[in-house]
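Of the protein chains in this complex, one is absent; all others appear in place.
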Amino acid sequence: MEDLLDTSALIQLRVDGELHELDVLAGRTLLDVLRDDIGKKGTHLGCKTGHCGACTVMIDGKVAKSCITMAATLARATITTIEGLLDEKGGLHPIQQSFWDEAGLQCGYCAPGIVLSALELVTENHHPSSEDIELALAGSLCRCTGYQSIKRSVAEACVRMYPADENIN
Amino acid sequence: MTQGKEELEGYVGKSIRAKEARAPLIGKAKYTNDYTFSGQLYAHILRSPHAAAKINSVDVSGAKKVAGVHLAICGQDVFEHTNGITDHLNPAIFGGKSTRLPCMAVDEAWCFGQPVAIVVAEDERTARYAASRIQVDYTPLDPIIDVEKAVAKGARSVVPGWEDNTLIYVPFMNGDTQKAFDTASQVITTDIKIHRFSSQPMETRCYNAMWEHDTQSITLYGTCQNPHPLRLVIAETLRMDENKIRIIASTIGGAFGLKMHGHPEEPLICLMAKLLGRPVKWVESREECLLIGAREQQHKVQMAFDSDGVMVGLRDHVLANIGAPSACPGWGMVFLTGLTMPGPYKVENIDIHMNAVTTNKPSWNAARGYGKESTAIALELAMDNAARQLGISPIDLRLKNFIAKDAFPYNSPTGLVYDSGDYSGVLLKALETIGYQDWKDRQAAARSEGRYLGIGMAFELTPEGGTIPGTMVAGYDSSTVRVGPDGTVRVLTGITSPGTHNATAMAQIAADELGVDIAKIEVLQGDTNSSPYGFGNYSGRSTIVGGGSVALAAQDVRAKINAVAAALLEVEPDTLNLVKGVFSSSAKKDATLTFAEVCYASYTRAYDVALCIDPPLEATRTFKPPGISHLPDKNGRINPYPSYSNAVYVVVCEVDADTGKIDLLSLAAAHDCGKVINPILVEGQVCGAFAMGLGGALTEDIQYDANGIQLTKSFKDYVMLRMADIPPIGVAHHDSPNPDNYLGLKGAGEAGVGGSAAALVNAVNDALEPLGVLMHEMPLTPSRVWAAIQDANNGEGVN
Partner (left out) sequence: MSLHPMYARPRDLEQATQLLASLSSGAVIIAGGQEIMPFINYGVMMPDVYVDIGGISALRGVNVESDEVSIGALTVHRDVQSTAEILERLPLLAYAAQQIGGGWQVHNRGTIGGNIVAMHPLYDIAPALLALDTDVELLSDKGLQRLSLSQLQNDSSHGLGSSSILTRVLVDTMLPNALWGYYKLKNTAGAYGSANAAVVIQMDGEKIASIRIVIGAVSEKLVIISEALDGCLGCAYTLEVGQAIEKACVEAIDEPLSDQQGDGVWRKAMAGVAARRATEMALSNLTNSSIKR
């Protein structure tokens, strides 16, 4: 049984397209590994209890809170951080463009949860209702905006990415 | 939504998108915790588990034995290396008590969470583990948690040596209030309890200090709203020269007053770096951040009215539970609450008593509104109560009592001079925005169905740009404008941004004054080595004094550029036009020069065409708003605020009488912040403040047990509002410009927490009026609302 136990685990993460093989100590969060080992500072620490969403990344295409994900448990995973949304030419993702156009954020600290949750939403539901947006962003706190500009930005992103069908009233 | 400069019309007044907003959207903004330096070490602070205790001994030997620990020390060690922390706002200046404010407790801990020891190690986990190995011997003392206990006769002093627990007592008296009350037609008393709640920005505090071996100086990367003043604090506390301290406040993830200086960790982390000769970083946990509170105070408001419903006298007796003493400016909020009375109302006879009382709760820091939000809460809840008892509508009672539009500049009974305002106009606009009559109709229909809908309104007066004589709370600020040889622009300013994009507002002003494309402007803030001396961000001052100083500096530089252009074109400067980066002259056809050519010439032709100027193309100017007066009037009062933003907030809600739960249906605000530089930025501030106030009124609460141990440890307990909680907010502007400030700016960003909280309470009371419920204590959690409904019905509840 002893050969099962180790103080660390070897994991393989493809982060924003780049493959990383890491030996991570047990107990460390994915957030710390991303920020400190890989140098991806765009994902933020807000509470360490999984309530605020500032640490959000996508794991295999689904949003997750990296501060309550133990890195060692991700034997092999594809991670998308907020830094991984630009296109090949370095242009903004339509969601990022919409947030820019609509002045969606202020201090920007909450961006990872807000933007990536919006991405998962619009991927699954091209024409979300106001309530759908609220549910998709329920895991994210923002202290600056009162959410008005955020909702506007997400709605605009959906329209930008999936213009309404002409036949739908 | 379009953006960009319209031909010849300029950027100011337009919703220009903030360039600095791009970086966080792509995950490239640099927040303080994003910096890690070679040789980086990490600190963990051991904190008092008692609200009040003698510290008999601190044994750090267990911590030192842990591999990877570089330092473990206690308060006695820190004491040897430091002075007390320099106050942000010294109560002694105002006749209050002061005491040595330690970076770390030495003989006695005076609140839960006070630093007692610190460990610096290779990583945070090791530091925390080692800290758990420190043995502290405490003798708990009887904790003083409630303000009543603190002011009771014979109460133990929270601060050893103080004769009582009142940090400062400030009266505000004017006129003959006794007579007013004696001859009044009706006196209405309202007891109001404001609870302890907190700004809680999404980014907690972080300090990363470095000892620079070459210059024997300290560089501190910190989440600091006021980098320049903080330099002096660090210097004085660490017994160093101020010119040996550099503070860099990089991008901040929200501040709202919580990051104003005075925190013990600021000099403490710098000391660690100095002792170790290596960079030391401390990242505040959310649990630690929740220790920082504000606003907890009780008001006994008495309003005396004549038979027409005009307020003839105002009394208020306030007890504020400010927690343990601190170098942070939290206590000043109590002073401000009183100073801002009677708000927008024209009553002249006032008798107001403000008591800031120390207890063994953790200390306050400033919180958005800085006391003025509490003025709004107290006044607006009392006004609604008065309206109900007088049988006058809450709208009419306010309209009757507002200072008239033509009465400005208005001398308030506390000595403030309000610059301009149209309070009735703002109220009516807010009501129009929410669709007041329509909601009244819906309320009536709901009542007939046994449902409880309520509409509440509240006014908030927000003096902005404050300055207090003899302190670093200063009413002026400075900016440097530099135009380079290629015509691109750098603006360096002493104001900082907590995430509000005031850099863009500064750029708009500079672009208009210089006549350049805003894309050519870079704004730098936050580094004390490069920005001119400034006081940072608080009190809505950034646009007033930052914008004002940028404008002055840009005007100076533009004058130089004009002079050189005129010399090059051989025309008079007043014949020049600058359009889309090209100079031409009405006096000379077909002669043009690009802006860049003129700039290059300014640098390179100092001894011929540019003889008329002093190169380089740079100017540093200061804006001192004229409306401030620190020379006391005959009553010894000063006017420390240059401008007076104001707004009305309206909330429509439905109360579920079976559960006490409050559902928000509609929200509106009408706002007067003078001239608006960037509407979309202002709108963002209004909405953010609205959400913060609603959160405070509905759910946010910092709680303690009977022994003063903090129960609220995470966002599980401290519940802030989410997107689903907040319906759309209608925002309207009703501006009356400040006649003195640049462009008529008044400031935005601070207002809203009080007005929105009060509007919510008023809405709930309006909704539950048929049940005879009246609540004047926040937060209005379902549990409390339900209990109030039960009580009002003598326990029979609702049928």
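Chains here go by letter, A and B, matching the order in which they are written, and residues are numbered from 1 within each.
The criterion applied here is as follows: a contact is a pair of C-beta atoms (placed from the backbone, for glycine too) under 8 Å apart; a residue touches a chain by one contact, two chains touch by 3 or more.
Fair warning: this is a prediction, and the values are worked out from it, not measured in the lab.
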Among A:L22, A:I95 or A:L137, the residue in touch with the chain that has been omitted: A:L137
Option from A:L22, A:A72 or A:I95 whose C-beta touches the chain left out: A:A72
Hidden partner interface residues of subunit A, rising order: 1, 4-9, 25-27, 29, 48-51, 53, 56, 59, 62-65, 67-70, 72-73, 75, 113, 117, 120, 124, 134-141
Residue ranges of subunit B at the interface with the undisplayed chain: 66, 125-126, 128-129, 132, 285, 287, 658-661, 698-699, 701, 703, 711-712, 714-725, 781-783, 786-787
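In this text, only the chains that are shown with their structure count from here on.
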Approximate Å spacing (C-alpha centroids) for the pair subunit A, subunit B: 30
Touching residues (chain side subunit B, partner subunit A) in the complex: 1, 15, 17-18, 21-31, 33-34, 36, 125, 199-204, 251-254, 256, 283, 285-286, 498-501, 680-681, 683-684, 687-692, 714-716, 720, 722-724, 726, 728-729
Subunit A - residues contacting subunit B, complex: 27, 35-36, 40-49, 51-52, 54, 81-83, 85-86, 92, 96, 99-103, 105-112, 115, 131, 133-135, 137-138, 140-151
